[in-house]
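Heads up, one of the protein chains got dropped from this complex, but the rest are sitting where they should.
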Amino acid sequence: MSKAAVFDTRTDAAIAVESPLAYSYRRSGAPTPGPHSQVTIRERAFLGHLILRGGAIVLDEAVREVLGMNLPGKPQGLVHDASGERSIQWLSPDEWLLIVPGGEEFDFENRLREALGDARFAIVNVGGGQTLLELEGPKARELLMKSVVYDVHPDHFPVGKGVTTVFAKATAILRRPSDTRWELVLRRSFADYCYRWLLDAGEEYAIGVVR
Amino acid sequence: MSQIHRTARGGRIDRNRQLTFTFNGKRYQGHPGDTLASALLANGVAIVNRSFKYSRPRGIVAAGAEEPNAVVQLGASEAAQVPNVRATQQALYDGLVARSTNGWPNVKRDLMGLVGKLGGAFMPPGFYYKTFMAPASLWMTYEKYIRKSAGLGRSPTEADPDIYDHLHQHCEVLVIGAGPAGLAAALAAARSGARVILCDEQEEMGGSLLDSRETLAGEPAEAWATQVIEELKGLANVTLLPRTTANGYHDHHFVTLHERCTEHLADTAPRTANGARQSRARLHRVRAGQVVLATGAHERPLVYAGNDVPGNLLAGAVSTYIRRYGVVPGQQLVLSVNNDYAYRAALDWHEAGREVVAIVDARPAPEGDWVTEAKAKGIRVITGSAVIEAKGAGRVSAARVAAIDIDGFRVTGRVEELACDTVASSGGYSPVIHLASHTGARPTWNDEILGFVPGLVKGVHAAGGANGLYALGEVLASGLEIGVRAAAATGHPSSGFELPSAEVRRDGPQVALFQVPHEKPTLRAPKQFVDQQNDVTAAGIELATREGFESIEHVKRYTAMGFGTDQGKLGNINGMAIAARCLKRSIPEVGTTVFRPNYTPVTFGAIVGRHCGELFDPERYTALQQWHVEHGAAFEDVGQWKRPWYYPQARAQSGNGQRETLHEAVARECRAVRETVGILDASTLGKIDIQGADAREFLGRIYTNKWQKLDVGKCRYGLMCKDDGMVTDDGVTACLADNHFLMTTTTGGAAAILEWLELWHQTEWPELDVTFTSVTDHWATMTITGPEARKLLAEITDIDLDRDRFKFMEWRQGKVAGVPARVFRISFTGELTYEINVQANYARHVWETLFRHGEKYGLTPYGTETMHVLRAEKGFIIVGQDTDGSVTPEDLGMQWCVGYDKPFPWIGKRALSRPDTRREGRKQLVGLRPRDPKVVLEEGAQIVLDPTHAIPMPMVGHVTSSYYSPTLDAGFALAVVKGGHHKLGATVYLPMADGTTHEAEIVSTIFYDPKGERQHV
Amino acid sequence: MQRYSGFGLVKHALSHHENWQRQWRNPTPKQQYDVVIVGGGGHGLATAYYLAKVHGITNVAVIEKGWLGGGNTARNTTIVRSNYLWDEAAALYEHSMKLWEGLSQDLNYNVMFSQRGVLNLGHTLQDMRDIQRRVNANRLNGIDGEVLDAAGVQEIVPILDCSKRARYPVLGASWQPRAGVARHDAVAWGYARGADALGVDILQQTEVTGFKIRDGRVLGVHTNRGDIEARTVGCVAAGNSGVLARMAGIKLPIESHPLQALVSEPIKPVLDTVVMSNHVHGYISQSDKGDLVIGAGIDGYNGYGQRGSYPTVEHTLQAIVEMFPIFSRVRMNRQWGGIVDTCPDACPILSATPVKGLFFNCGWGTGGFKATPGSGHVFAATLAKGEAHPLAASFSIDRFHSGALIDEHGAAGVAH
Partner (left out) sequence: MLHIYCPYCEELREEEEFHPKGQAHIARPADPDACSDDEWGDYLFFRDNPRGIHHELWVHAVGCRKFFNVTRHTVTYEILETYKMGEQPSVTATSPADDAAARVAAEPSEASRQEGARA
């Protein structure tokens, strides 16, 4: 057993939870998508987010064993499992972001820790501190061009890529899971700012929020 | 008013539609496709402004970005005012309202003009420096009047109703300028498949092709432009940006493009069809692989006397107005030139059916095809001569022409006066090298083209006129070649395209002519303007050189040449040539001209984008923000966080909705904590998860104190220094497991400390097995503190809170309000305290559960102000308030937190034994008790020992924190005082701005519960 | 020296300005001088002027590799103030302020020193604590200033957004009425003309290529126009100080960074005071020509390129529009960068060196222009006497070894 503390911070009890955007919906509202909407955003709240730290080779083995998927070894790599529900993203040469359906993260953490044994690694649950936002629509890319300094042209940002970059005056993880969809992983305390930014910048595209 | 100068046909305007606009209060008509300048000329408006220094009447000179005079105030309403709009670049729209920026009572009859006429002689360059010095006391009065004449247009007095935004663009080939060279380059690059952006500053792409009298493949040149633009529009790999000026060329091919999105439609951006706001301007931040500068060339005017009288134009501008806008800007033209190409102005004028009085050519025997054509059309060509002076008051009435000796700079012949209302001149062409110059590359002088050609850093290419090529065939060929080359450099081979055949025309060589000689020497001749916007004359430049200003940079600064909103596009080369003549040097010897961004001015709003107002800077919120807002919290900015400062409640007695003051609320909140229980949202504290076999070792190196013996389940306060020994952060770190710690940092320091830890790990100690991950946002932290804290928590937790089983400085894990929680028994108030950490998504539930159970205990929310009072009563420091980067742990009296005998030389240790940190008399943290308990000392008040000492009065320290303590019913303070630790009991003085002096006693920093019993209960 | 006056101007106008004299000579270098000043910016020229005027040392050369006043003197935002925090810095800058107050008359050259006041805004509670601390210290050091609340600020600058709506509302400010702006180029030219008239040789287009040093003592300099002997050499080369120091085998705790500034197009006067904000990072004044003169923060990386990073300009203009929403439609005309020599404690070095006779005056960072007269005055005394002037004593290089830093980052902040 690892000499790190593990702690399931989630409960199955019927307890009210609030996503990082709860305040934003009340404060700024959430325009309903309409026929003119060329961009829509949708929050995927309460997912399980784990940071994996360690060497690629060691982690790859454990990830394959536990999750049945390969650890993206190349910079900016993003892979999904067959269901598309679970993903692992390269963040740095010794850091990956694992996103799984909410509630699975503690089990995965334990199984990964077991698989990794005495290896040099770390796993940190960051699910309470992050939220994921999906962007879709014909103007999604242009909205991103207004917001991030990274080149989001499809030649440069193919499906299966993810980067950490500057979003307006905040930081965001930007991913491209499919041809039509982009994802932003935002820090909780910056989420309201990013949300207001997207609504403002998306006004000319009649941005809508799917709730 | 009729458009007296509108031609019967021709031009790219839509004659079927009329637009009405207002200039200086008068209504005029124009057409779509006009610029404000072309419409003013069409209506016969000669005077558009008054000059800045001499208040001389001025007219339109140019047709583009180089225009110095036609700078107007735009805007129909106050909020929509735009200062300094160049009329030559402003598309006409219906309802446009513009005014001259200078002239009182109006631009035609200007009283300041009298001052200019009379006073002009007394205002040589530098005259300010030579006068207004006596008496010294009067300068501010003189200046008040000098300032009255400052400025061109005016700022609106209301906030901007419009929005702006940015687009982050990335491309392989950026082509700047969509004239012949740019179109050719863009087409060549586009056909390779490279990602291409083509931008152009004008309303329409096509550049010089739009007013060309030449043909391509037998068709009018503009047809080829249309065809290329159509093809480019159809290509997915090409982005076309008309009305978009490349203004700044920054490092590594980062170019800022300023797109005017709606300025051609109205002074305020109209809403879109869906009713959405749209940007008035957009700044494209382009990162390019290769950049093609196809920015063309600016024609140089000749410098002759009276060259600023309205009716003096650039030769090329005359052609542009006639061919593109269908406007002939006068009746009788005299054209003064030194080259063949400018002859087209006379040919166009002649074809428009107006009189060309003469072409005055400085060359003794001009012989190109266009010269022949002009002669064939019966136009008088006077050779070896120049217009030496334009006569006229509000408009040119005659040109004085004479034979000149260019080399000797003399008038050699009899002066002939030719009646005319327009003088156009051309002294050759200057490649537009501004953008290349921004990169730091020096331009080089080319004697053949009599101009500077751009210096080019790797990845930058200049095509066509920007590189000194002017014949259309050569320009197209150079565009093609460079487009292919640029695309290839990005890995896209291009086969280019077939060039359309251009006419073959023979042009004779030009001669160098900048300033035209006059019969009188320069200092005595009528004013010969070099930079019209700044009223810089040839005489002014000559005078500057006489006074010892020999470098062109000195000349420019002494005369203000090139500092206008046109940035010297017309004047700089002429000015250099004049300085060179005066100094008997060559132009390149006098210096080179360094242009800085912007090429043309850029609206602040566009640079700001949407980073303003609510989005100026992120506002960071905790998971409890909604609750704080609902409960009336006043907020304090702490870094980017909004933190509850205090919670003012409705005053019990007044009942009229009045809320408590800060002082009242804080007193109430403090009492609640000391007497019952309070709650603080502490979620903003930085939290860093630290894991690894060497985590403990790492902590020992980065903190000043010891970490080897901290057991699992326990917490410890730590102090962090930089290697200069100065305190930089503090916080509590808990041992979660042998190899696992949770560090807390100050709210403001969180990001910097995480980077600090990574710095040391990655650069100095990579061998240590340790990782750091921010969990600040993952956890919500709720601090309940006060005598009733245990009872309250016990109601909703399964954790054993027994005082001996869960001691001070320990943490436990369990459930609070049904939610998994880690509870830390640490205290920043001195009271019994539990810090409850839960996953942030549950924060509101736990917080509200605490309130449901806490009501009977008087649970009171408190903010940062109360937190500060309570911690100060205990002598706990706030890094950044009680420290300022010059304070060591020893200065704070925190030797207990320094592991002097730790084996590893931890960060900050060595610096503690430097001479200055060892010396006596350092400022040390102490408590201050004002003699008068009613006094609350001012934070920042300076401390002296002898308040009767004359100014400058020696100061021994200052107050860092000061509050009224409801618990003590007295003011108290923390302060740093020289040698303070040895001065307990001493009296110090605090002389204040209002003349009073407070007296205080130096005491311990701990004002409350000195033995620390309350936190242990 | 031809004296300048309003009367003289009229006289010259009547003779078509044909009789103005050169403002300074263009002399041939001599083989030997008593003192050589390396660097012909404002500080170097002021040093030469005071050496001649106060200390009677006139056999002096100022060596300038480009054109005089062409470095940071020509590239700053012209702010002059003395409200520094620590005693040592405050004394030096206030000494300078007093010289500014009579400078036009002393030089017979109008440097257009305009005491229109400087506001340093506070946007957070800690800003206000720092402001109170600084103003209290200034008062006891004999430097004018007061603490204003938001209403007081609004009264002085009606166009400033002092509303609570702002992202970082203005809570108050420090106000130094004697502070202001000056015409930067004129300062260099005025000192040059004054020094020249007293016999100082200003050698432009002359580059120092090395030092002649024997037995730990400086004996002169090598230049591209030949060797020049001098037993006292003062280096006042701002951003290039490190390069000079290396030639003499000395290391300095200095890094050169780009510092950017920008101006708007000229507009009719709307802003009569200097407004600075460390918190939102921008400062602004309006020149007598009508330009809004705007300062940006220092760039993070070393650079000698006289260019900086574009985001710095963006952030600065965001701050300006945040403070002055009415300027959104005003346009930016021109931007540029200077090379500032920064010290770890944001204070200058006025110091002897391990090489006898060789002195350095550098490290002014963003605070150089306002210090020009004081720096020259104090450095002249240091060179004349061979030991530190009392006001210079705390600014020795030694402090970086002893640890006695004078941390002015708070007061120096973004703008200087």
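Remarks
As written, the chains take the letters A, B and C, and residue 1 is the first residue of each chain.
By our rule, a contact is a pair of C-beta atoms (placed from the backbone, for glycine too) under 8 Å apart; a residue touches a chain by one contact, two chains touch by 3 or more.
In this text, all values refer to a predicted model and were calculated from it rather than measured experimentally.
Partner chains of the missing chain, restricted to those shown and counted over the full complex, are A, B, C.
Considering the full assembly, C:K251 is the residue among C:K11, C:K30, C:K251 or C:K385 that touches the omitted chain. Touch with the chain omitted from the figure is made, among C:F211, C:F360 or C:F395, by C:F211. For the options B:N16, B:S137, B:S495 or B:T763, the residue in contact with the chain missing from this view is B:T763.
From the options B:R27, B:K148 or B:H252, the residue with contact to the chain not on display is B:H252. Which of A:F46, A:Y150 or A:Y195 touches the hidden chain is settled by the complete complex: it is A:Y150. Along chain C, the points of touch with the absent chain fall at residues 209-216, 222, 240, 242-243, 246-256, 300-305, 307, 309-311, 344, 354-355, 400-403.
In the full complex, chain A touches the hidden chain at residues 74-76, 91-93, 95, 149-150, 163-166, 171. Seen from chain B, the chain kept out of the figure touches residues 250-254, 287, 440, 457-458, 723-724, 755, 758-759, 762-764, 766, 905, 909-911, 913-915.
By our rule, only the chains that are shown with their structure count from here on.
As a whole-number value, the distance joining the C-alpha centres of chain B and chain C reads 22 Å.
Averaging C-alpha coordinates per chain places the centre of chain A 50 Å away from that of chain C. Rounded to a whole number, the gap between the C-alpha centres of chain A and chain B is 33 angstrom.
For chain B, the set of residues that touch two or more other chains comprises 285, 611, 614, 617, 619. Residue positions of chain A touching 2 or more other chains: none. Interface of chain A with chain B (complex): residues 2-5, 7-11, 13, 15-20, 22-23, 26, 36, 45-46, 51, 53, 94, 120, 122, 124-130, 142, 145-146, 148-151, 153, 155-156, 168-170, 187-190, 192-193, 196-197, 200-201, 203-204, 206. Every residue of chain B that touches chain A in the complex is listed here, in rising order: 165-170, 195, 272, 274, 276-279, 285, 287, 610-611, 614-615, 617-623, 625-626, 641, 689, 691-693, 736-740, 769, 771, 773-780, 813, 815, 817-820, 822, 838-845.
Interface residues of chain B facing chain C in the complex, by the touch rule stated above, are 52, 80-84, 121-122, 124, 127-134, 136, 139-140, 143, 146-148, 150-160, 162, 164, 248, 250-251, 254, 256, 285, 438, 440, 523-524, 539, 543, 546-551, 553-554, 557-558, 560, 563, 565, 567, 596-598, 601-605, 607-609, 611-614, 616-617, 619, 636-638, 724-725, 880-881, 884-886, 911, 914-917, 938-942, 944, 951-953, 955, 958, 960, 991-993.
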